[in-house]
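Left out: one protein chain. Kept in place: all the others.
As written, the chain order gives the labels A and B, with residue 1 at the start of each chain.
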Amino acid sequence: MKLVKIDKKQWAEGLESLKKSFRLLGPVKEDSYYSFKALKEGEQPDFSFLNTRLSPKSLLFPQSEAIVEYSLDERDEDHHVMKAIETDDSPRAVLGIRPCDAKAVTLVNLNFDTSEYKDPYWVKALAATTFIGLACDTPKSTCFCTSVGCGPYHEEGLDLLLADEGETYLVKILTEKGGNFLSTAGLEAVDEDTTLFDAKKKAAEAKIISTIATDNLKGQDILDLHEAPFWEDISFACLNCGTCTYTCPTCWCFDLQDEIHGKSGKRFKNWDSCMFPLFTLHTTGHNPRGTKLQRVRQRFMHKLKYFVDKYDQGIMCVGCGRCVNQCPVNIDIRKVCALMNDHKVDEQACAVQE
Amino acid sequence: MQNPYVPYPVRIDDIEVATEDKSLKTFKYVFLNDGDEEKFSYQAGQFAELSVAGVGEIPIGIASSPVEKGFVKFTVFKAGVVTSHLHNMKVGDIMGLRGPLGNWYPWDFLEGKNILIVGGGFAFTTLRSSIVYMLDPANRPKFGNIDVVYGARTPGMLLYKNELVEWEKRDDINMHLTIDAPAEGWEYNVGFTPPVTEQKAPQGDDDTYAIVCGPPVMIKFTLPVLEKLGYAHDHIIMSLENRMKCGFGMCGRCGIGKELVCKDGPVFTLDQINQTPREY
Partner (left out) sequence: MLDYIDKIKEISERLLKDCSVEMVIGFRKGTLPMMNEPCFARTPEDVGQFVWDSNCGINLANYLTDRKERIGIVAKGCDTRNIATHIIENKISREQLVVIGVPCKGMIDKHKIATLFADEIQTVTENGEKILVTAGGKETPLNKSDVLQKNCAVCTHRNPVFYDELAAEKVEEQQDVDRYADVQEIEAMDTQEKWDYFESLLSPCIRCYACKNACPLCYCPTCFVDEAKPQWVGKGQDPTDVRTFHFLRAFHCAGRCTDCGACERACPVGINMRVFTKKLEKDCFEQFGWEAGMSLDERPPLDTYRPNDPNDFIK
């Protein structure tokens, strides 16, 4: 791991020349919000953002992705035979991803890259991508990354980490991929000692004032939490829209849907949400999570308990605050986490399932 | 990298109406490509996604048995979009199979044990696969007594009738067939599956395991019967159903607590199920 200093002007020129060998994606301002877009010739990423409105998970896991194609025309020799759609896995780099969103990629990876099955669309996209992180020196008041195993200078999932320092970037080279990116860009990197970088990191961490406690979650009993009395109060306001799950960088649930145009068709992998009744509806009409309470409980139990128990890697949340900021009715995961973490079973009552 | 979303292409080789009300049909598939049958090597209790181009996919338990070669069979109830479409398909049509998926009844563990199978209605598919597997001459010596309680509304609603009759004649398997109400020519039990289980099934003990598969109402009334007969919760093996899409543990919808019915299941012991939220 090496720390270097790069002049911002050189950095911009380096990016321009990189576009020959890399597809570059970066934050771009649209109206009043930022989102990650492919950068065109001459276009530079806009690093003056707190965070993007939607998480960059869509770069690896698009909201709607065609995965399989087929012909329905019986004159075709291979009609009705379903074939994988080839994807563009040429090298690309995501510029300015925030450390929370990069950590989120490593959490979602636990779902899509397992010892038994691999989602090739995710795995290949991930392998093709170099992640250039941008450290957060001015976090939002709803950022709580430092209490969920992450932070404004967190390095997990990143190949390079940039810290803004006036006319220069302090660049931490975290992986070989990151080193290659710099050398391909032909950037002149001056070695730098870590004093300033470490001080900036410390200052940034001190600015994260929102915290949550998760220490008791692992020790809690699944069924005790499931039957806890607070779910009605938590879920009452919920509209059962997909805002929280769609803006979340760690939510990975999806649907498979066929769409046909004329005599050819494709199968799509579309984002789905545990907030939607259709997510679990059986053909018989039976719905194991048919009520709003059950669905809200599923979302929080998955993030804050089932995931914790299954992977032993903390909670399925990186503290980016998107769901807190964008929930139309202000359901706040920090409040829910506190209730779950502090939950004590009333010894007088019996935890009996329906 | 194996792409788990891409089905093996198969041809419908035969379609058989399975019940008198025509709501179930058994589809026999053969693989289009050499080598795919070997890749689709499965165990009794697993399921697969039947995949129809332009329509969608549906998870169905495998009804054929690993000891039957050259084809795969599924018995499908006509219910939703995909199964309704499937019921209108013809012999020779091309579609896809993704799998095998999920876990299976724990055959290695069950060696040397007595097996009680309790099935109801059209949930007899993977149980048929299991029985054929156990009755295979190479496998039969591995198991102790085999008892089967299988109930349906009427004789015409029992699946795989020809095989049931054959098994009735054998002395290495104890069949207890039952229908809900008396019917002409019916020479076996009459009554719902739970009470017939109570009368005919062997007592539970350390070496006897029950495999139960059926509609929710049958399960509800059979479990207390098994408890009464002395089956411990870790000796009762069940197969769960939930809405599924991917079938290999990624799309997230079939979760019951931290377990995914498609990948960690569908086979669970009652003991395991009791430790998860009942969201199935």
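Before moving on, here are some points about what is shown:
Keep in mind that, in the parts below, contacts are C-beta pairs under 8 Å (C-beta built on N, C-alpha and C of every residue); 3 or more make two chains touch, one makes a residue touch a chain.
Quantities reported herein were computed from a predicted structural model and do not represent experimental measurements.
Within the set A:Gln63, A:Thr194, A:Thr211 or A:Thr284, the residue that contacts the chain not displayed is A:Gln63.
If you put the hidden chain back, the residue from A:Lys8, A:Lys140 or A:His286 that touches it is A:Lys140.
Touching the omitted chain from chain A are residues 31-33, 50, 53-54, 63-64, 140-142, 233, 236-237, 239-243, 246-247, 255, 257, 259, 268, 270, 273, 276-278, 324-326, 328-332, 334-335. Against the chain not displayed here, chain B makes contact via residues 80-81.
Please note the rule applied: only the chains that are shown with their structure count from here on.
Averaging C-alpha coordinates per chain places the centre of chain A 38 Å away from that of chain B.
The part of chain B that touches chain A in the complex is made up of residues 1-7, 9, 32, 51, 53-57, 79-80, 83, 93-96, 216, 241-243, 245-246, 248-258, 263, 275-280. Of all the residues in chain A, the ones that touch chain B in their complex are 67-68, 70, 72, 78-84, 111-112, 114, 116-120, 123-124, 222-223, 226, 252-258, 260, 265, 267, 269, 272, 274, 279-284, 286, 288-289, 294, 298, 301-302, 305-307, 309-310, 353-354.
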